[in-house]
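Got a structure for you, questions after.
The complex is shown incomplete by one protein chain, all other protein chains being positioned as in the whole.
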Amino acid sequence: MEAWKTSISTYDRDRIILRGYRVEDLMHRGNFGDVAFLLLRGRMPSPAESRVWNAVLIASSDHGPTPPSTMAARVIASGNRKAAEAAVAGGLLAIGDAHGGAGEEAMRMLQEGMKLISHQGISVGEAGKQIVQRYRIKGRRIPGVGHRVHERDPRTVTLWAMAREEGIAELPITLMQAIADALSVQLGRTLPVNVDGALAAVLLGLEFPPEVGKLAFILGRCAGIAAHLLEELTREAPMRIHVPFTYDGPHPE
Amino acid sequence: MEAWKTSISTYDRDRIILRGYRVEDLMHRGNFGDVAFLLLRGRMPSPAESRVWNAVLIASSDHGPTPPSTMAARVIASGNRKAAEAAVAGGLLAIGDAHGGAGEEAMRMLQEGMKLISHQGISVGEAGKQIVQRYRIKGRRIPGVGHRVHERDPRTVTLWAMAREEGIAELPITLMQAIADALSVQLGRTLPVNVDGALAAVLLGLEFPPEVGKLAFILGRCAGIAAHLLEELTREAPMRIHVPFTYDGPHPE
Amino acid sequence: MEAWKTSISTYDRDRIILRGYRVEDLMHRGNFGDVAFLLLRGRMPSPAESRVWNAVLIASSDHGPTPPSTMAARVIASGNRKAAEAAVAGGLLAIGDAHGGAGEEAMRMLQEGMKLISHQGISVGEAGKQIVQRYRIKGRRIPGVGHRVHERDPRTVTLWAMAREEGIAELPITLMQAIADALSVQLGRTLPVNVDGALAAVLLGLEFPPEVGKLAFILGRCAGIAAHLLEELTREAPMRIHVPFTYDGPHPE
Partner (left out) sequence: MEAWKTSISTYDRDRIILRGYRVEDLMHRGNFGDVAFLLLRGRMPSPAESRVWNAVLIASSDHGPTPPSTMAARVIASGNRKAAEAAVAGGLLAIGDAHGGAGEEAMRMLQEGMKLISHQGISVGEAGKQIVQRYRIKGRRIPGVGHRVHERDPRTVTLWAMAREEGIAELPITLMQAIADALSVQLGRTLPVNVDGALAAVLLGLEFPPEVGKLAFILGRCAGIAAHLLEELTREAPMRIHVPFTYDGPHPE
């Protein structure tokens, strides 16, 4: 078998090296979020980057027991109480196109919009309008806009204020807002940028590839899922979840 | 369906509350590890606790591409390149009795030893010997001791030095070391406490239940798996992994 | 890397060999259950074995939308609609100690009972009593007995009638029933052998190791999960599942 190649980490009898740092030195850093940045990005974050990146993970960390990821983890734990890895993994598997996956899609959309701006020399507002038009022609949903609960997502407001303060992601944030505005005009009602859209803009400003739009959400939500799983195991009985259902299929003769 | 109960988090139109904090306020804290502590433990860590807990997560975060969890994630990504959640989840599923699961088992063992100490009034060294004897009589492997690569695990040394400095987990650390010593005497060769044993002692000192022995490892390793997955997707071709094998079953006539 | 060894399957440019058969020849057999038997057991089933083994898989295949495995798959699909593998896998992850895992445990229990019979020369009824006593002394739940819905599990009745007709698993079936009877006497109410206990006896009669107690249930239920997932994707909207919950944690000041 051909040797695998990695630039992330290695070890020998005495040492574990992550991205050029000894793990002991990283342990003294005191901030797990920073080490996740290092592992994904290949270098340590600046203090400004650390602040914003940790805020992305924290914003993603939990949202009650009702999102499909958290609900799935609790349902799995109600049947399988000895294998915590199964419930956490099963929870993460619910993160996809309809839940938590819009960050990655929004990063690709923002990349497309930023190309329009730099190649065609158009304004950010104009780019927002063109993106909305392009998506609607193809019948594609605009990712990162709208929320079934929040009219104004507190995570977006805070994350973007923080990023602006630190001078991070100014263009992608403005573009993401322009897209939401253009869509709101088209639909005739004000749609907020949701947490997926908010972190998409910020992660692009931190020069992450689009895949990190989903991976950051996964890592953040892993903490919340773990907490709900622990609560399920310590506070609830096995097989406690009963969902009401009606059967509308055929009956035996 | 009966309403679920949770003391972890809730939301309404304008707010998301995690363990009594607004998510915006947590985002300003700048330390994702601390919020994971809050979610799992129900309260914020002290500065000393934050330092040690973040070190636990960082110590767990990565160890090259060869552990089963990381290897599985890369293998999965080589067949399934569009669903990052599948590769991360699949990686976490390799965390079990033989890899990353010993932390939880070691916490249960340490709880048993600490009961011996408080109920029988024996010394820590004596408790270590009794635990080793009990496990060996039942034919059970002592968790948290020995490593296939490291003779002296740098993560253990650093984590325990840090915990001792902060006055955290003194008794469980001494007990874990006593167990390793008693086992080394029995086997006639020096066995190090590995990272699972090291974090087990520390997490017990932080008053976490044994389940967190595995969950902390899962959360930490989630960061490393995400990084290896990203490297696989951006640097390697699909279906690139070929394992040599021999077939020793029957052949058609 | 050392070559892996397998006696299950191999291939070259022109052929795929499974357990000594060309895959083309197996495709003509017309019974997927039989090929699963071949793969797991290393030889083709006799007609009697085929009948009973297929009945095991069919008995395990589905039980409405409410078991944790099926429910989890539908919850996952409500968030992640493009990755069917995620929802099927997530569903299977709910198969554990409290749901679908009792077959494996019951096989181990029956092995213990059969050793008592052959080593101590006691009767099956006596072995049943001793097993119940041993489990109760250790505070362990007797696997394979009782059901939250069925007072008399139709799958058990049918599977055991079929096995008896074919002369398969007579001793393990009698022993499993003796255990249920002894437990019923102890508890003062009649407890049925459930599907896990029923298939445990039959699989032992087919000379499978205990691991197949869980694997057969997993393979059977995979069909039902796939069907529910397909129904979820084609008949329901994304994010349609809302679970009511109450929050009993702290609030911000």
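Going in written order, the chains are labelled A, B and C, and every chain counts its residues from 1.
The rule is short, and it goes like this: a contact is a pair of C-beta atoms (placed from the backbone, for glycine too) under 8 Å apart; a residue touches a chain by one contact, two chains touch by 3 or more.
No experiment lies behind these values; they were computed from the predicted model shown.
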| item | value |
| --- | --- |
| Touching the absent chain when the full complex is considered, from C:Met44, C:Ile58, C:Leu171 or C:Met239 | C:Ile58 |
| Hidden partner chain, touching residue among B:Asp25, B:Asp97 or B:Glu207 | B:Asp97 |
| Touch residues of chain C, complete complex, unshown partner | 1-2, 4-16, 18, 22-24, 26-33, 35-36, 39-40, 50-51, 54-55, 57-59, 61-65, 74, 83-86, 88-90, 92-96, 101, 104, 149-152, 154-155, 157-159, 162, 209, 211-212, 214-215, 218-220, 222-224, 226-231, 233-235, 241-244 |
| Where the unshown chain meets chain A, residue by residue | 1-10, 17, 19-22, 25, 42, 80, 82-83, 85-86, 89-90, 93, 243-252 |
| Hidden partner chain, residues of chain B it touches | 1, 64-69, 71-72, 75-76, 78-83, 86-87, 89-90, 93-101, 148, 238-239, 241-243, 245, 247 |
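In the analysis below, only the chains that are shown with their structure count from here on.
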| item | value |
| --- | --- |
| Between chain B and chain C, centroid-to-centroid distance (C-alpha), Å | 30 |
| Whole-Å separation of chain centres (CA-atom averages), chain A against chain C | 36 |
| Whole-Å gap separating chain A and chain B, where each centre is the average of the chain's CA atoms | 23 |
| Interface hub residues of chain A, defined as touching at least two other chains | 1, 64-65, 83, 86, 89-90, 93-96, 101, 242-243 |
